[in-house]
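These notes concern the structure reproduced below.
Complex shown without one protein chain; remaining protein chains in place.
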Amino acid sequence: MNGSGELSDQLSIGLSATIREFLRQPINLAFLFILPPVVITSYGSILSTLPETSMATSPGAMGATAGTLFVAAFLPAVIGLFQVISARRADDRLSLAGFPRNVLFVTRLLAVFVSSLLTATISIVVLTTRTDVHAVLTGGCILVFVGVLYGLIGMLIGAVLPRELEGSLVLIFLVDMDEALASGIMETDSSLTKLFPLHYPHNLFQAAVEGNALATGDLIAAVLYGVLLLTSVLIVYTQLTERGGVLA
Amino acid sequence: MTKAGTTFEMGLREYARMPVLLVLLLFLPAYFVLVFTAVMPDQSVLIEVPVQGRMRVAMTSMTAVLMTPMASALISGVAGLFLMQSAKAVDGRLTIAGVSPSAILVARSSVLAVVAVTAGIVSLVVLSLTYVPERAGWFLAATVLTGLQYGAVGVVVGLVVNRLAGVYVLMFGPLLDIFIAQSPLATETPAIAPYLPSHYPLQLAFDAAFTVRIDLTNGWLGAGYLLGLWLIATYTLYRQLHI
Partner (left out) sequence: MSESRDQSDRQSSDREVVLHGSDLHKAYDSLLPFSRSVSVLNGADIEIQAGEILGIVGANGSGKSTLMKLLVGAIEPDEGAVSKAGRVGWCPQEDLLYDRLTVRETFRLFGAGYGMDQDAIAAACDRLASRLDFEEFLDYRVDQLSGGNRQKVNLSIALMHEPDVLFLDEPYTGFDWETYLAFWDLTEDLKARGTAVMIISHLINERERFDRILEIADGTLTDVTDTGSTQAGGAGIR
């Protein structure tokens, strides 16, 4: 009893400390609210200049959808990365004070989840002003999933490369490439694209927006991807953060 | 050696002592251009080339040409962001020692220029495995110019906001600018495109990649835009070092 009570105390204290630390830099909060409408609107407006294709969706709507997925992914990704890197010394000290590494991991993950929830909510609301979204709740859930997925990737990069410059470079290249390939702006025909995190969630999100049924194959693949990523990140995080990352 | 020269030399030494960064400087542009080339279908596509008008090119070539300056922009933008951020406090001490803020900016800009040129060369070499631009020298110049512009954007962002916010800007900005707004697939130029940093360098890049003719006006306008960005960076640095 005491064990589980102590655990939930640690989690709630850790989570509230993380959130407070984030919120006390107003610029972070400002970006969290400003970027979704800016990204989604920009994508939608600019991509409307692309030629109409045989796809059911207009380029503008496709652009807004792609922008929504992008912002839902990259905001929590950066939060995940910086949480792990910036808090490394504090986490070492917390660990000495009695916070187990896996509890710290869950705390960081919960913070990523909260940021994903917030970003997803704002993003889906903005998207509904740009285009018809047939399954809003489903779409929102997919966005939260994408946020957590990329938050985990941010945490993984932060654990392996615990330096802000190098970690940011890797994350930016990964996110931008994934977004460019998944956006649908350029048709691709390689199975290599299926290895990228946004591939299956993009198909699912597109289906939710257009009111089509979610393909079971895409759903299973996305969930499996998430589970594998979660397991890998947990192992890597708890092992490497004790040793200061690959660069230690 | 001048103060700016010594500051530049030491800045370069600092960068050279980050082996992971050096590896990423070589690996990331290569990864970027090669993966895009690998996943594109083997078909042709109609694009808008500024000096030529509409022309049909291979999809792989178009993508690789578009992604090369983008790789340079991302590398230089992030380098600019962290270059100023990490050195901000110590640069303040250096100005008290007698190195003027403008000398510091010249030195840091020079380091960034080295980064942009290196990223540009690596990207061009990788591009050449798929497609060799018609005017490779001008294409390299356009790529480096794009990198320098985003390096300047990174510097300004690094001075004004924190690192997390800076990474948001650099994650979103070049992608929106280069991949979306400057896309040669567009049938009409988005209204915002000419005001974005990479517009003129990318016009030059596409001309140099697919034709033997280039319009140097794009180069001059791009250089002018770069000058404007650096003036903003200079003003911001002076403000930061005299709070």
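Should a chain be cited, it is by its letter among A and B, assigned in written order, with residues numbered from 1 in that chain.
FYI, a residue touches a chain if its C-beta (ideal position, glycine included) is under 8 Å from a C-beta of that chain, and two chains touch if they have at least 3 such contacts.
Everything quoted here is computed from the prediction, not taken from an experiment.
**Q** Kindly name the visible chains that come into contact with the excluded chain.
**A** Answer for the hidden chain's contacts among shown chains: B.
**Q** Can you work out which residue in B:V20, B:L34, B:A58 or B:A87 touches the chain that's missing from view?
**A** Residue touching the absent chain, from the options given: B:A87.
**Q** What residue numbers in chain B mark contact with the hidden partner chain?
**A** Within chain B, the residues that touch the unshown chain are 1, 3, 6-7, 10, 13-14, 17-18, 87, 89-90, 92-94, 96-99, 242-243.
Criterion: only the chains that are shown with their structure count from here on.
**Q** Based only on mean CA positions, could you tell me how far chain A sits from chain B in angstrom?
**A** A distance of 26 Å separates the two centres.
**Q** Which chain B residues qualify as touching chain A in the complex?
**A** 18, 20-21, 24, 28, 31-32, 35-36, 38-41, 59, 63, 70-71, 74-75, 78-79, 81-82, 86, 161-165, 167-168, 170-172, 174-176, 179-181, 183, 185-190, 192-193
**Q** Could you list, by residue number, the parts of chain A that touch chain B in their complex?
**A** Touching chain B from chain A are residues 25, 27-28, 31, 35, 39, 42-43, 45-47, 49-51, 63, 70-71, 74-75, 78-79, 81-82, 161, 163-166, 168-173, 175-177, 179-181, 185-190, 192-193, 247.
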